[in-house]
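Got a structure for you, written out below as structure tokens; questions coming shortly.
Every protein chain except one is present and positioned as in the full complex.
Chain lettering (A and B) follows the sequence in which the chains are written, and residue indices restart at 1 in each chain.
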Amino acid sequence: MSHDPGEPGGLAQAPRPNADAAAAVAGTRSTHVDNPLFEYLLRLGDDRLVLGHRLSEWCGHGPILEEDIALSNMALDLIGHASALLALAGETEGKGRNEDALAYFRDAVEFRNALIVELPKGDFAFTIVRQFLFDAYSVLVLDALSRAANEKVAAIAAKCLKEDKYHLRHSSEWVVRLGDGTAESHTRVQAALDELWRFTGELFDHDAVDEAVAAEGVAVDHAALQSVWQGMVNDVLQRATLRVPQDGAYNRGGRRGRHTEHLGHMLSVMQIVARSHPGASW
Amino acid sequence: MGDATRGMSDSQWPLWEVFTQGNRGEPHEHAGSVHAVDAEHALQNARDVYARRGEAVNLWVVPSVAIVASSPSDAGPFFDPGNDKAYRHPQFYKPPRGVRVF
Partner (left out) sequence: MDQKPIVPSEDPAQLAAFEARIAAGESIEPKDWMPERYRKQLVRMMSQHAHSEIVGMLPEGNWITRAPSLRRKMSLIAKVQDEAGHGLYIYCGTETLGVDRQELVEALLEGRAKYSSIFNYPTLSWADMGVIGWLVDGAAIVNQTVLAKASYGPYARAMVRICKEENFHKRQGLEICNTLANGTPAQKAMLQDAVNRFWWPALMMFGPSDTDSPNSAELLKWRVKRKTNDELRQRFVNLTVPQAIALGITLPDSDLRYNEATSNWEFGEIDWSEFFEVLKGNGPCNRERLAARNKAHDDGAWVREAATAHAAKASTRSIAAA
């Protein structure tokens, strides 16, 4: 073996690896999921925690008093749903983490929410369109889950479904009011819809985790739900005189912890007090 | 700090009176008012403001201007049709433009 780093234009020869190091450096392309039900519950819980947090940013800044109260109501409901789902997730994981441990002490890459919910709240049009697109999906998913063989999941889903139906009524009526309101409101809502559309595909993705939990009594037929969702959305958009975006390309990754840059900043704010006093009770 | 572009079209929306029924079989009671643009909107707002903690099983909303009220009892048996609103509110009366009624 010749080492001749001094030769002009020459490169040093790398040392021959030992067999153990060679074997160890080869990783895997995808992470193995140990506990699919835990993963799945994180997805459900994180969606609602992140969305609830985004909605709560409107407190005190709403366009009119009545709407400030309505948005806060939805935020409260969603964080409540998240709390129940994350508590069950922690139980399922079996490592002693409760809902607060999961909410406040995981980094962004460990969150499993869909990308659509972590986007900054934007203007009222953006918030309401995002809410509508999510609510329409959520009532369908929770309705399916309320019939799950897994009793604990079914019970939580049934409870959340009632409130979600109310959210859908609220957000869909607002999409219509704004879509078929003034020229300005129409422009803003169409822009929001155009921006958000590429984030809707992820909601109906079906992956190995979904397959695995179906086998454990938590089955959701995402493909079937997507066409129902599309019908509901088309109805509302038509009443709102809005154009359905034709974007084919979707952004995804949240379900595997591959988030947008927005989530990190959101969590910095959300987690700062808790993380500054580890082990403290509040 | 008023915004000169706030036009006549910007308002806090019309006023509605809200009546809530605490439990089945009970009468509806006046709970207060909300602002909203139409009936569906008023129902939603009323639920968020007056019934979000499960205090009511049913709600009625009525445009405040639609309520016809009697005069206070000490006004005697004569009911003045010109004084038939539940209270005086600028939305119920149309003063000439530019005149401050307050």
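What we mean here is this: a contact is a pair of C-beta atoms (placed from the backbone, for glycine too) under 8 Å apart; a residue touches a chain by one contact, two chains touch by 3 or more.
Keep in mind that what you see is a predicted model, and the values were worked out from it rather than measured.
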{"item": "Residues of chain B in contact with the chain not shown", "value": "1-3, 5-7, 9-13, 15, 32-35, 37-38, 41, 49, 69, 71-72, 74, 83, 86-91, 101-102"}
{"item": "Chain A residues touching the omitted chain (full complex)", "value": "49, 53, 56-57, 59-69, 72-73, 75-76, 79-80, 82-83, 86, 99-100, 103-104, 123-124, 176-178, 180-182, 184-185, 188, 269-270, 272-274, 277, 279-282"}
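Methods note: only the chains that are shown with their structure count from here on.
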{"item": "Distance between chain centroids, defined by C-alpha means - chain A, chain B (Å)", "value": "40"}
{"item": "Sites on chain B touched by chain A in the complex", "value": "12-13, 34-37, 40-41, 44-45, 47-49, 52"}
{"item": "Parts of chain A lying in touch with chain B, wherever the complex brings them together", "value": "64-66, 69-70, 73, 166, 169-170, 173, 177"}
